[in-house]
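One chain of protein is taken out of this complex; the other chains stay put.
Chain IDs A and B follow the sequence of writing; residue 1 opens each chain.
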Amino acid sequence: MNNTLDTIMIFLVLTNLALLGLSRLGTCIRIVAVQGVVLGLVPLLMNNWHFEIRLAAFSAVLIVLKGIVFPRLLTKAMRDIKTLREIEPFIGYSSSIALGTALLIICMWLSSHLPLPVETISELTVPVAFFTIMSGLLLIISRKKAITQVLGYLVMENGIYTFGVTLVEHQPVLVELGILLDVFVAVFVMGITMFHINREFDHIDTDQLSNLKV
Amino acid sequence: MIYALLLIPAIAAVLSLIIRKDLLRRLILILASVSHTVITVIAWNVETKSLMGGWIDLDKPGLLFLTITSILFSACSFYAFWYLAVESGKRKQDFEEGLFFTNEPEAIFCSCLMAFLATMTLVTVSQHLGLMWVALEATTLASAPLIYFHRHHRSLEATWKYLLICSVGIALALLGNFFMVIAASVPEVSDKSMILSSMIEQAKLLNVPWLKAAFLLFLVGYGTKMGLAPLHTWLPDAHSEAPSVVSALLSGALLNCAFLGILRSFQVCSAAGLGQFCRELLVLFGLLSMAWAAIFILGQSDYKRMLAYSSVEHIGILALGIGIGAGATFGAMLHAVNHSLTKAMLFMTAGNILAVYKTKNTKSVSGIMTVLPVTGILWIAGFLAITGMPPFGIFLSEFTIVKSMFEQGKAGIAILFLAVLALIFIGMANVFINMAHGKKSDSVNVSDRRESVISVFPPIALGFLTLITGLYIPPVLNNLLHDVAVIMGGNL
Partner (left out) sequence: MIFLKILNTVLALITAPLLLGIINRTKAFFAGRNGQPLLQPYYDIWKLLNKGSVYSIATSRIFRIGPVVGFSVVLIAAAIVPFGGLPVLLDFQGDLILFAYLFGLSRFFTVLMAMDTASSFEGMGASREVTFSALTEPALLIGLAAIAKYTGYVSLAQIFSSINFDAWLNAAPAFILIGFAFLIVFLSENSRIPVDDPNTHLELTMIHEVMILDHSGPDLAIILYSAAMKMWLLGAILTGIVIPVHSDNVFLNVSAALLFMLLLAVLTGIIESSMARLRLLHVPQLLIGAATLSVLALILILR
């Protein structure tokens, strides 16, 4: 079990790095979806695969949302505006990967300075959760397309979720409520906004959203 | 009692969606807001009992912020009554770029307005850190459609920035909540619920590094929503593009609610003995916000943006006041009241000016005094109030904070504080006085003079209230502020 969770964590790191280095929006959307599905299984894993309706429902909702609904929504948005690639990000792909590696090292260092007061199953969860949050933020900052920014937000949310599910064990309600609200409503509203941006501007390049200055 | 506070706006929100008649809907808006305020006033005198196993309760800080929110909302509901009447109509022409656009359906606007009140009420009454987070997230969602009232691309841009930046901030605050839980997961802590009173009781047992990290995340997360520099970037856009009545609510009520979120985590941290750490951070962010705002106020050419940056400045003063502690905590609490009243009054006045002059550019507005006499007086009075001139309330609260700085030997900070205030005074005086006096702008049509009673009455009422707090703080309010200041670690 330790090894399974470790492997999931490594998978998370690799997918984050891949997201930082890829330009094709379709691939990015799929990677985030896979990330969401794999993470959706973690609560069951944490419970040693014992079946419990509340947990199973939580997992199922997350997997359906992150694995099916969001990818569909985002792919549709991508098709509507006919942009398949993120063009000329503020931080290039190679530098993004290098920056990501640096961030990973920082997160490792940070988490070694924050010893957990409780025992954990995998030592990797804290640094990897931090790293996922950081790479989500990096995506939001360094990319121009609204879709990629939404993806960045989702990645960041995945990081917070990793943290909550693996470590915050005695407050399950808080975690589940928080995560569901975070994911569902925020992205729902973002989707609507994206739709409106699309209608108004015929593109979703947030770089062009620069009428309001100082 | 608390149920009534929560349910009245919630029911009104649903009703607004159902009702077809515009006039009836607007009346419901006023009715719900006023009854909300009446119940709030009753709550001052009646002991409320906690609900849902202590998750919801109205304590002193909650009562203070609830009162501010409720009073502002009542004033705004009258103003909105007038505003919606003027703004109704299908297609409008944008006065900046000549684009045609439509407004959001009035039903959605009213409904979101009431939902906004309900969620803000929930923020003030929640005693559970997680519930509070949920409520704050809900305020973002309820207010986003309000900013997107005028359906054109500038307001959409503002809404996008507001949603994205605030969602990221609020997600970080969720992480802060998780950190808090981990800090409380040491075996010695018996009651692991996130209810404020039990957290404070057991604060000494909490794990310190995680608690520190949690406070940082709360500060950054809620600070984004509150508008602390350098996390404030959504604020000027949202405030300048939203309808004036919404700007007034965002500035006067929402920022305070986010501030309450920071204060709650500050309560836990200072009970755990981390007061010094938190205070230093608050002072740092406070000074940074003030200085940042001052830079952007100087040479600002859009008066609504100027008011928004002024909000950043005053939010900075609030953080600074809590950070200084002792007498300044009382000052900061008083400041929260005064700033909300004054800023809401100014935004409403700005809305009146905008309605007649049809421009947000400071250079194209002059001679308000001759065109709109009452609004002109309000504009000048608001300027004096917001820059901290006696006899208005802000003078008193800023004076209390500075006095406490000198008493604690923090003269350096005090001098910096006063210098920034002076800078902002100069920057604003230039703009406000030029706008109020001089010849009337050519663009203004005399027949456009619309200074109806209902559009100037709410700002007059709010201005009057802040004048009162400047001259004489009623003992009831004084006691409450004093109690809150003691809870927040200040002592007089």
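One rule holds in what follows: a residue touches a chain if its C-beta (ideal position, glycine included) is under 8 Å from a C-beta of that chain, and two chains touch if they have at least 3 such contacts.
Since the structure is predicted, the reported quantities are computational estimates derived from the model, not experimental observations.
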Check: Among the chains in view, which touch the chain not shown?
Finding: A
Notebook entry, point to check: Among A:Gly36, A:Pro71, A:Gly100 or A:Gly159, which one is in touch with the chain left out?
Noted result: A:Gly100
Item checked: Contact footprint on chain A, counting only the chain that is left out -> 3, 6-7, 10, 13-14, 17, 21, 93-94, 97-98, 100-101, 104-105, 108, 123-124
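As a working rule, only the chains that are shown with their structure count from here on.
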Checklist line | Intercentroid distance (Cα basis), chain B paired with chain A, Å | finding: 31
Item checked: Of chain A, residues touching chain B in the complex -> 113-118, 133, 137, 140, 146, 149, 153, 156-157, 160, 163-164, 167-171, 173-175, 177-178, 181-182, 185-186, 189-190, 193, 196-197, 200-201, 206, 209, 211-212, 214
Check: For chain B, which residues are in contact with chain A within the complex?
Finding: 130, 133-134, 137, 141, 144, 148, 151-154, 156-161, 163-164, 167-168, 170-171, 174-175, 177-178, 181-183, 185-186, 192, 194, 207, 209-210, 213, 236-237, 240-241, 296, 300, 305
